[in-house]
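The chains shown are only part of the set, and none of them has been moved.
Chain naming follows the written order as A and B, and within any one chain the residues start at number 1.
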């Protein structure tokens, strides 16, 4: 899907699509989106794949959350005010502790991605210790995998 | 100090000064600071008046924090990239639950404030219930009051 993809035989999920409209708050005085905001859009898209309610329950009931360990991002093209972008997301399980995410931002009518990213997330408890993802969560997320 | 000042005989603290440099992240494509960011600068300045370590201990030890209840803000003038602004802050105790803050943003060499605000904060516990400020905190903050 993009240049950051590791050459492994990991099983990748289907591609999820998530729309984000670019508002004043997203831009800076150079006229395009301020680059750290792309990481926000990627996070929003991941929250939709996992489910915000599930993330909330994991935290409230088990003190678990996902922390970003690694983000590699390439910004190929500026994204502009009023654009409605398509955030494309695929993920895989690298282990029971870690998920890997391939995410891209596509501008309207684009023939290639404006931004591509490779992001690694780890499951942690509320003492910031690496923790295995609960089996039910893995089962739930596995439903988005191609059979 | 500004137009939002209530006509009371509350005892106001001395004016604290806090500098903020305006970065890319602070602006939007219209070329000036995106207005919600002014509330961020006011908050940073309040954290310096109270002390970030004290706020951290209040939360960790007693589950107490300050929540903004009311903010009235007037933006008289745009603030630009690379400006180093002076955030001027005065506060008073309205009760043992509530502090009132008069805050202003001054651009370099300005003859009047670019932004003026009146902000009310209440003390809350971690169940979001109104709670009296601890006596030691009130004593500490009273040290910034003119004798």
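Some points to look at:
As a convention for this text, a residue touches a chain if its C-beta (ideal position, glycine included) is under 8 Å from a C-beta of that chain, and two chains touch if they have at least 3 such contacts.
Values in this document were obtained by computation on a predicted structure and should not be read as measured data.
The full homomeric assembly consists of 4 copies of the same chain, 2 of which are present in the displayed coordinates.
One rule holds in what follows: only the chains that are shown with their structure count from here on.
Rounded to whole angstrom, the centroid-to-centroid distance between chain A and chain B, based on C-alpha atoms, equals 35 Å. The touching residues of chain A, counted against chain B in their complex, run 24-25, 27-32, 34, 36, 81.
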